[in-house]
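First the structure, then my questions, so here it is.
Heads up, one of the protein chains got dropped from this complex, but the rest are sitting where they should.
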Amino acid sequence: MENTVLHVADVHKSFAGLHALSDIDLSVREGETHAIIGPNGAGKSTLLNVCIGRLRPDSGHVIFDGENLTGKQPHEINQLGVVRVFQTPEIFPELSLLENVMIPILAKRDGAFKLRWFKRFSSEKGVQAQAEEVLTDLGLGTLIGSEAGSLSRGDKRRLELAMGLAQKPRLLLLDEPTAGMARHDTNATIELLKKIKAGGMTKVIIEHDMHVVFSLADRITVLAGGRIICQGTPEEVKADPRVKEAYLGEEQV
Amino acid sequence: MLLDALLLQVLNGLDKGGAYALIALGLTLVFGTLGVVNFAHGALFMLGAFCAVTLEKILTISTKVKDESITFFEAFKEVPILEAKFPVVGGFIVDYSVPFAILFAIPIMLAIGLIMERGLIRHFYKRPHADQILVTFGLAIIIQEIIKHYFGANPIPQSAPDIVSGSANIGAVFGLGDNIVYPYWRLIYLGFSLSVIGGVFAFLQFTTFGMVVRAGMQDREMVGLLGIDIQRRFTIVFGLASVVAGLAGVMYTPILPPDYHMGMDFLVLSFVVVVVGGMGSLGGAVLAGFMLGILQSFASMNEIKSIIPGIDQIIIYLVAVIVLLVRPRGLMGRKGIMED
Partner (left out) sequence: MNKLSAVSDWILFAGFSIAVLSMPVWLAPFGADYPDLMQRFAIFGLFAIGFNILFGLTGYLSFGHAAFLGIGSYAAVWSFKLLTMNVLPAIMLSVVVAGVFAFAVGYISLRRSGIYFSILTLAFAQMSYNLAYSVLTPITNGETGLQLTLSDARVIDGIAGIEVTRTLPFTNLFGLKMSGMPGFYFCAVVLIIGFFISIRIFRSPFGTMLKGIKSNQTRMAYTGLNTRPYLLWAFIISGMYAGLAGALMAVTDPLAGAERMQWTASGEVVLMTILGGVGTLVGPFLGAAFIKYFENIFSAYNSTNLNQVFDFLPDGIQAVAVDVAGLFVGSGWHLTLGLLFMVTVIFLPGGIMEGVRRLGLLVTGKSKKNKAPAAGSSSTANEHS
């Protein structure tokens, strides 16, 4: 049995009486890629938001490596090594690509706050080299000097991924990493994520695209109506009749 | 005795509160519908007050007539032409110049509001709030300085009609003794502000136009999709807010002699009122306006000032700070409006 890195224990969350999440119990093991799938409105994003401190669960806990994440500030959770990549690219549009990636690296190195007002940002050669490496890995190496806001949507998403990866997180949460991407971009992203997987980084992926899920995930959790209806390896999930039902149900709507 | 003093302070706070409420109502209406933070709204209040001043000036353009009361030599005195020509009617009109100024101010304030919206505000719907604040702040300075140029820096007292220039013995009415006297005009102001507020609410509640505006305050995107000519409605809303602020100014002149910077003074306070009431909440603006007016007059009681010196100077700001920290959306604000 491998170590459990993230443990979502008995989490409930409701909005105005509506149960968004109930009885969520979920373990993510070290080094695995864990996919969370489910039809629209199943509570996937809510679950992710609970994990990174954006939402506070009504009851239950989210334990990361022995630390209770519930009630922690977003930056504290990030400092523990839990990094989220957003669905809509959250970047610093006015800053250069290099700065966009250097900021997360500095955040990891220097902590949540450090008042260094006299040193030159550009004198951080080590950090810069690291950032350039990540950007090059993601195929953005030629653009490092340009303003992030001027990128195409696909490149913005790649930049955001770079920002996440640059922190070498212990747990990477990916919110639909390929949504809205063209097929070849999707494939490139899958290849990239496979490469990271080989590096042993623990990942949780929320995804709609079954192609992506089945090419990446070691284990899959299926959500429907705010509950876990099935959990297991891709093969087990594929075979489970309840999953089909949930997805068919969606198509009828 | 204590009860007397308290009642008096409540009354004192009500007329100021009425002015706050009327200004804040327009501010929050404009903010809720147009999404614009208008720092020039106080200037509209001040312009209203100067409508009254202007009308009085026009009505009292004077001529020299023989002073009949002095018999042993030929003396002249200045008398308004109106009064000289039509002793009865003219005198009546001059006496009632402030109430008449309401009729005078409505078209003027409406025109000013419409021009302001079309010429400037419209182009700032989508700009960041900081830009809106800056550009309207600049406009407010301009309006204020023009008024200062033509009317001078000193306050210009206006008088209420003679018949209501006295004070009411409120204490006797409530059976509390004769210590509580309250100027009639302040009572009138209170009644006036309540009826204007009522009018605005009725307008928004019972007309189709008002329904669209209210829907717009709930969800601007959606109304934008539905609304034909939502732009024109916005312009009218701004004009309405302008008229309300102007009327608040007209009627306030007998209470506070208008000067060029009264707009700025009231604006800062009214902004605080809007924030306390909740950005975009009409009811909140009215409630907070009266509440802060009363609170302010309580704070200026000597008994309170001797315990906490200077409290009267800062009470409103202090309340604003506390409300913003404890309940950022204000007393009646809806969730999600400009919360960070």
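Observations on the model:
Just so it is clear, A and B label the chains in written order, and each chain counts residues from 1 on its own.
Rule of thumb we're sticking to: a residue touches a chain if its C-beta (ideal position, glycine included) is under 8 Å from a C-beta of that chain, and two chains touch if they have at least 3 such contacts.
All figures in this text were calculated on a predicted structure; none of them were measured in a lab.
Which of A:Arg116, A:Lys195 or A:Arg242 touches the hidden chain is settled by the complete complex: it is A:Arg116. When the missing chain is restored to the complex, the residue among A:Glu99, A:Glu176 or A:Glu207 that touches it is A:Glu99.
The chain that is not drawn here is touched, among residues A:Lys13, A:Lys44 or A:Arg84, by A:Arg84. Listed for chain A, the residues touching the missing chain in the whole complex are 52, 73-75, 78-79, 83-84, 86, 90-96, 99, 102-104, 106-108, 110, 112-122, 124, 145, 163, 167.
Residues touching the missing chain, restricted to chain B, are 37, 120, 123, 126-131, 133-135, 137-142, 144-146, 148-149, 264, 268, 271-272, 275, 309-310, 313-314, 317-318, 320-321, 324-325, 328, 338, 340 (touch as defined at the top).
What we mean here is this: only the chains that are shown with their structure count from here on.
Centre-to-centre separation of chain A and chain B, using mean CA positions: 53 Å.
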